[in-house]
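Excluded from the complex is one protein chain; the other protein chains are retained at their positions.
After this line comes chain A, so read on.
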Amino acid sequence: MLPAAGEPAAGDSWGMLACLCTVLWHLPAVPALNRTGDPGPGPSIQKTYDLTRYLEHQLRSLAGTYLNYLGPPFNEPDFNPPRLGAETLPRATVNLDVWRSLNDRLRLTQNYEAYSHLLCYLRGLNRQAATAELRRSLAHFCTSLQGLLGSIAGVMAALGYPLPQPLPGTEPTWTPGPAHSDFLQKMDDFWLLKELQTWLWRSAKDFNRLKKKMQPPAAAVTLHLEAHGF
């Protein structure tokens, strides 16, 4: 994607983004796994749940700052645009019955894939006009989000599920339109932050559900303690 002479390197940045995302996608996340005295996936599910809450809290201030930087109408509370464009963003919305009946593996996989995509896009949110402070906040958030991904990977490994590998052709690339205007770019940013926030709410509920299912029966716990007490 060669930029036309004299134009700002918009196409170039999308190309780099696509390249970067492809590279990141192929990097397997290191599972944060502690196999000594394996207490089951319970504690790591709790940790993942806590991370989603922490991230959601962090995102609230980050999104507020970023939307103010984008300016009106993006920072208006009643802003209710139609969902056009940004089709490649992973959507948290799901049919109620489908969500209820997701099996554990699918539930975890959807979370993992969603955050991988979102992290990728978020890293590309490094706009030329962004202030240094915004860039710092974004970088910090990306690091935390990377931690969440690692935590989810840890849970999946503890449960014996393989990490999802991307099929060729489904990599998160973002092909820009013929004239990806400044306003449309801002719209994409808006939807990215909105989707991120919604995913964090959804993940909290997902991990709640997993937590309840994984709760070990009381008898098993006491046996475990007694065995160590010789």
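Simple rule for what comes next: a contact is a pair of C-beta atoms (placed from the backbone, for glycine too) under 8 Å apart; a residue touches a chain by one contact, two chains touch by 3 or more; residues count from 1.
Keep in mind that, in the parts below, contacts and distances are computed from a predicted model.
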Check your understanding: Just by its UniProt name, which of "Cytosolic iron-sulfur assembly component 2B", "Phospholipid-transporting ATPase", "Ciliary neurotrophic factor receptor subunit alpha" or "28S ribosomal protein S9, mitochondrial isoform X1" is the chain not shown in this complex?
Key -> "Ciliary neurotrophic factor receptor subunit alpha"
**Study point:** Of A:47, A:123 or A:209, the residue in touch with the unshown chain
**Key:** A:209
Exercise for review: Considering the whole complex rather than only what is displayed, give the residues of chain A touching the chain that is not shown.
Suggested key: 53, 56, 78, 80, 82-83, 91-96, 99-100, 191, 194-195, 198-199, 201-202, 204-205, 208-209, 212
